[in-house]
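Left out: one protein chain. Kept in place: all the others.
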Amino acid sequence: MEISSQKMDKALIIIVSGRLDTTTAQDFESTCLDLIGNEKNIVVDLQEVEYVSSAGLRSILSVGKKVRSDGGSLIFCNLKGMVREVFEISGFASIFNIYETREQALEAA
Amino acid sequence: MEISSQKMDKALIIIVSGRLDTTTAQDFESTCLDLIGNEKNIVVDLQEVEYVSSAGLRSILSVGKKVRSDGGSLIFCNLKGMVREVFEISGFASIFNIYETREQALEAA
Amino acid sequence: MRQPDSGDFSWLQLSATRENLPIFQEFVINEAKRIKTSAEILQKVELVLEETLLNIICYAYPHNHEGSIQLGCCLPGPGELYIRIVDSGIAFDPLSRPDPDVGQPMQDREVGGLGIHLVRRMADRVEYQRKDEMNILDIVFRT
Partner (left out) sequence: MRQPDSGDFSWLQLSATRENLPIFQEFVINEAKRIKTSAEILQKVELVLEETLLNIICYAYPHNHEGSIQLGCCLPGPGELYIRIVDSGIAFDPLSRPDPDVGQPMQDREVGGLGIHLVRRMADRVEYQRKDEMNILDIVFRT
């Protein structure tokens, strides 16, 4: 798994690639929190994420709760294949705002 | 496994690399016989062979017998590690002429 | 359900440790590839194995006693992948757990508790039995 970020006017974009599984979820969580710092509007681009398990969901929810408790918002875009399916089955598609493209997510942010 | 050959004045050199195991031995045997054709003096360079099993020995002996029955001779050089050990345990080190280097083998050919 | 003791099952038994998880996954993926399983199904298989095996690794052998996992796999018919997971840990029927309420808003959602839910939704059939002091979980995918 790899993470990078890009600071835009309206939001911080976090770009994730690879697998969000039991071996990488912890790292995802701590790296995200580091990158977020005091930012309020976060867009996570999952375009390059090909696999997410419940360990990944756990970390995503932790990050989401942290951002929310700091008064910010975490939104997602570019969910593909099984990542989209896992978000739907777990209800994450309704607790988070999800957008098709990064542009749409930035507009909403 | 890969095989190539090089025609020298004194002998045909057959250069083998990779593994001589149950999946490659047949191919080794038929390719060798093709390359040998009507040549009498054959030097097989095993420098790049890292693994040989009884299936490999079986093919080597078949080729050796064929060359011998055509009045030629098959000699080996550059046996490394487990290849040397397998040749010794199986008695192949005494039924074939074995040389340390290709130069020595060519001289003897 | 077909009996895994019939000869056409392949088995892998390893100790229940995290480092063995990818070996179990690879084992099943290898079998599944024999019937040209699509990449999407392979990912679901991988997910279901991560969830079920990790649960055994984390919860089935609590007293620091190192247990093991037996994983059986067969291809009973065209387009069917059959997986049997056996452990001798504490009795646990994952199918008896109520599904989590996935309709709650974020602040009410507990972190965790989604693994078994994903397994039930991703696999085409899941059955549990306790037999001879062992947990036996059968999972079927239509490929």
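Order of writing sets the labels: A, B and C. Residues in every chain begin at 1.
Basically, a residue touches a chain if its C-beta (ideal position, glycine included) is under 8 Å from a C-beta of that chain, and two chains touch if they have at least 3 such contacts.
Just so you know, these numbers come straight off a predicted model, no measurement behind them.
For the chain that does not appear, the touching partners among the shown chains are B, C.
Contact with the undisplayed chain is limited, among B:Q6, B:Q26 or B:S54, to B:S54. As for the chain not pictured, it touches subunit B at residues 21-22, 50-51, 53-55, 57-58, 61-62, 64-65, 68, 81-82, 85-86, 89-91, 94-96.
Against the chain not shown here, subunit C presents residues 7-15, 23, 27, 30, 66-68, 70.
Just so it is clear, only the chains that are shown with their structure count from here on.
The distance from the centre of subunit B to the centre of subunit C, each centre being the mean of the chain's C-alpha atoms, comes to 50 Å.
Averaged C-alpha coordinates give centres for subunit A and subunit C that are 27 Å from one another. Counting partner chains per residue, subunit C has no residue touching two or more of them.
In subunit B, there is no position where the chain touches two or more neighbouring chains simultaneously.
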